[in-house]
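The other protein chains are all here in position, but one chain of the complex has been omitted.
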Amino acid sequence: MSSASITALRVKGATKQFGGLKVFEGISFEVAPGGVMGVIGPNGAGKTTLINVMCGMLKPTSGRILIGDQDITGKPLHAVSRLGVARSFQQTNTFRSVSVDENLFRAQRFGGSHGGLDLGLSELLEEFGLIRHLHEPSEKLPYGLQKMLGLIMVLAARPRFLLLDEPAAGLERRERTQVDRFVEHARSRLGCGILIVEHDMELVRRLCPYILVLEAGRLLAQGSPADVLSRKEVIDAYLGASEE
Amino acid sequence: MESMVSTGLIGLSVGTQYALISIGFTLIFGIMGVVNFAHGGFYILGGYIAFSLTHSLGLPYVAAVVVSMSATAVLGYVIEILFVERYVADHMATMLITLGIYQIMSTGITLGYGAEPAEFRFPVSGSLRGPGFFIPYANLVVFVVCTIVIAGIYYLIFKTRYGIALRAMADDGPVARAQGIPPAKMFPMAFGIATGLAGLTGALVTPILALEPHGGEAVVTKAFIVVILGGLGSVTGAMVSAFLVGLIEAYSSVYLGGSKGALFLFVVVVLILLVRPQGLFGTVDRKA
Partner (left out) sequence: MTPNRHRDFKLDICSVVLILPLLVAPLLTESPLLDSLSFQIAIGVSATLAVYIMLRMGLLSFTVPAFMAFGAYAAAMLAKGGTTNLLLLMAISFLVPALIAVPLGAMVLRLKGIYFIFITFVFNEILQLIIFETPTLTGGSDGISGVPPATLFSLDLAGRAGIVLVPVVVCAAAMLCTLLVTQRFRAEFTSIEENETLAESLGVAIWKYRTIGFVASAGVAGLAGFALANMLATAHPSSFASWSVINFIAYAFIGGRGTMLGVVAGSALLIVMNSIFSSYAQLSAGMNGVLLLVVMIAAPGGLVGTCVRLYGAAKTRVNGALTAHVQEERA
């Protein structure tokens, strides 16, 4: 086992079933520290459920989730967060009625920030244009700023691994490069390993050296974007081509 | 042997009463997400209206009951439009609003009728005696009337278009709305139906039990139990568990005695809920 996988986020044979409905089955992969992995696939392929299982919001029907050798399968959301695996949400998710700086105060408090390592949050706030709105209630912010605030808050939990659920969803084209900046910051300053579930293929190509394709609950393909996205079965999965 | 059958009959009769109260209660919760703390107020108001009509105006009992039911239904309709409609999305707000309304109702009744229980007699007395059982005529009449009404409600809810629309709203509000079902009309009517049922039950039952200003409180507590046991929002659940509760209560009062009986009932309900928290007929992801 290489030293990288000693503290990698590992999913082994994860299966999730709701009654008779099998959402995904036998999924295995690793996210290395500092690595960025994309997960793509048509709607309904089980991508968000995969994140829900990895972060502890749902228990897998079978299979295991580990950080290195530490088994975190079935631990509740808050425990997994404290252990270093934090997730973002597809919709904007902040404490809506309180100000931006109160949101950050809470995120840092809940994440157990001990000062010391400077997470560089103020740089991000500055870059994304949130500094001007520090004292405004977060619900008054435009969608894009709320989304970015949500991402910054996740960083306050000092994660070792980030699970980003469609970080670019709802963002305008010109705002999407902020996601790039965020991912870069998380990688370089915190050494996070990052899993990104996304529909925006350009973003995936820009940021993810390695991607997984999930379709109908199974791993259809994995590899570099250039490689995977040109494969026939992947294209077919998206376009729903039928055999004539 | 006589007492077992008789107790069972009483239990069934009580069950129909609980069913009428609880169906209304669970309907309001299921469709609107509102916990109607004023439900007991409508119950006791039904009793007092019928009492006034028979004792002061000399109206025949049957007419008084019908008028009571209509009055409480209309009152509920109006109250819903005036006070509840705007806050339907906020569970806590509607709880407090209905609590406030209950306070006002019970104070109004105390001011109007005094704090002492009223002498409200059922027009029919005596009991039906048969081989191995007996049941007071009053309970029998109430049982028959309630059963007819329950059948009517069942038909309304499950067989008519209006009822299907109501259940659609209970199951999935946004989808029902998308189908063009207007909640603005449905909510007041549903509320009015529920309060009408409560008033009807009050008019029928208070002559048998007791008519005093705070009589609605014990009734609401029973409704809570029936509704949670049956599953919040489930009309079938309310019907079934009403009978269950009525029977358990009847048997345990007779064979265990007064408060031990009630205690037994509560403990049984709590145990069932620990095993199956959503109630007998409830679904797990209730919007509670």
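Which chain is which? They are A and B, in the order written, and residues in each are numbered from 1.
Note that in this section a contact is a pair of C-beta atoms (placed from the backbone, for glycine too) under 8 Å apart; a residue touches a chain by one contact, two chains touch by 3 or more.
Just so it is clear, the model here is predicted, and its values are computed rather than measured.
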Missing-chain contact among B:118, B:157 or B:225 belongs to B:225
Among listed residues B:4, B:96, B:124 or B:151, the absent chain is touched only by B:96
Among A:28, A:97 or A:224, contact with the omitted chain is made only by A:97
Touch with the missing chain holds, among A:48, A:81, A:146 or A:178, for A:81
Where chain A meets the chain that is not shown, the residues are 55, 57, 76-79, 81-82, 86-87, 89, 93-98, 102, 105-107, 109-112, 137, 153-154, 156-157
Residues of chain B touching the missing chain are 29, 35, 83, 87, 91-93, 95-97, 99-104, 106-108, 110-111, 115, 214, 217, 221, 224-225, 227-228, 232, 259-260, 262-263, 266-267, 269-270, 273-274, 277, 286, 288
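The rule is simple: only the chains that are shown with their structure count from here on.
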Chain A to chain B, mean C-alpha position gap in Å, rounds to 50
